[in-house]
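Please see the structure below; I have some questions.
A protein chain is absent from this complex, but the other protein chains hold their places.
Entry: chain A
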């Protein structure tokens, strides 16, 4: 009986963890979403005002980012740059390697054993 009670108790605690856990995960990531959706542009806007304030009027600074310039364009440009840098070498390797054609001495291919064969 006690064991059964313990079992039910564990399960109810499990449900509590299930509900709180899911709520916390969701609310946590929702908070992140909201911060990055609204907080980050605001921070950048404030930063723009602080850094460019003296030169420009606040009205002229737009909080909007350039909508035309999408991530796909950025990706295409970065691929192009990557490929270009991959092909280009501004420093050539100064060490030239020429494959050694002459074999090092080995008794397996030595002529001397062939030459003395008749004498042995």
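Here is the rule we go by: contacts are C-beta pairs under 8 Å (C-beta built on N, C-alpha and C of every residue); 3 or more make two chains touch, one makes a residue touch a chain; residues count from 1.
Keep this in mind: contacts and distances are computed from a predicted model.
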**Candidate names "Sodium ion-translocating decarboxylase subunit beta", "Spore coat protein U-like protein", "Peptide ABC transporter permease" or "Deoxyribose-phosphate aldolase"; UniProt protein name, chain not shown** = "Sodium ion-translocating decarboxylase subunit beta"
**Prompt:** For chain A, which residues reach the chain that was dropped from this view?
**Reply:** 6, 10-11, 13-15, 17-18, 20-22, 24-37, 39-40, 43-44, 47, 65-67, 69-75
